[in-house]
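Here's the structure we're looking at; comments come further down.
Excluded from the complex is one protein chain; the other protein chains are retained at their positions.
Up next, chain A:
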Amino acid sequence: MPLDTSAYSLALLRVDGRRWNELRRIHAQIRTQAAADGSSYFEMGHTKVMCVVNGPSEPGPRRGGTAAAAPGGGQSKDAEVAVSIVVAGFSSVDRKRVGRGDKRILELQSTISSALTASLHTHLYPHSTINISLHVLSQDGSLLAALINAATLACVDAGIPMTDYVAACTAGSTSTYAANDESADPLLDLNHQEEQELPGLTVATLGDSDRVAVLVCESRVQVGRLEGMLAVGVDGCKQVREILDRVVREKGRRMLQEGTVEKGVGLDEMDMD
């Protein structure tokens, strides 16, 4: 179904009624599952993902299957970040079964793994593995961004030391590459429809800074538009970071109130609002 972008210039509203710089509704939860070391649930519009982190753990007795077959971790000085993504068959509109060996999935896995390896203090856990398993329950664009955000939250929940949040977001442009429109506006947070038609990129930044941790662009776009898209994307990442931070603080405060965790020494000075 082609996306009608001609209406955009009339009211400056996108197909789902957002303005160019508006994010979709973001809802996030951490510590959703008791059995895992860390877990999170992240919703960005209709894109819904779940993340479960196990580890860092040293390789124990072989449990069979592919998890144990992964090399590394064993000898290296740094912890290895093993990411596995399961895309549920019911996640997209038409049921599609995506195998684990799918090239796109492998690329997403390695992107997330390298982004988090850079942010997590992996040197503190030699010879061990951090297993991050991500489940895609529903997809409506910005999949990589949602996966990165969920993985960040779950790592925070698992208590793995990290330099800062890795917050991700997508950005696009209002007209197609072929239209070659000079006055195209950048867009923030693409949904599935927009992602199919318009050029877009995924950007992740490290915390409050402008330091880009991930930049993935899989579509053709005029180089002149790239700067605007990137600026909008980085700005969106900062908004996402605020949301992630709020979720973590909220959960932390509730855990203190419930007495799940003892109030530490350092926490007194921390600004918990």
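The rule we apply is simple: contacts are C-beta pairs under 8 Å (C-beta built on N, C-alpha and C of every residue); 3 or more make two chains touch, one makes a residue touch a chain; residues count from 1.
The criterion applied here is as follows: contacts and distances are computed from a predicted model.
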Next item on the list: Would you mind picking the UniProt name of the chain not drawn here, from "Mitochondrial inner membrane protease subunit 2", "Defective in cullin neddylation protein", "Phosphatidylinositol N-acetylglucosaminyltransferase GPI3 subunit" or "Ribosomal RNA-processing protein 42"?
Entry: "Ribosomal RNA-processing protein 42"
Check: If the hidden chain were put back, which of A:S133, A:S175 or A:T205 would touch it?
Finding: A:S133
Margin query: Tell me which of A:A36, A:A79 or A:L198 is the one touching the absent chain.
Written below: A:A36
Next item on the list: Consider the whole complex, including the chain that is not shown, and state which of A:A88, A:C217 or A:A231 touches that chain.
Entry: A:A88
Item checked: Residues from chain A at the interface with the omitted partner, ascending -> 33-36, 46, 48, 50, 52, 54, 61, 63-67, 84, 86, 88-95, 97, 99-100, 131, 133, 135, 137-138
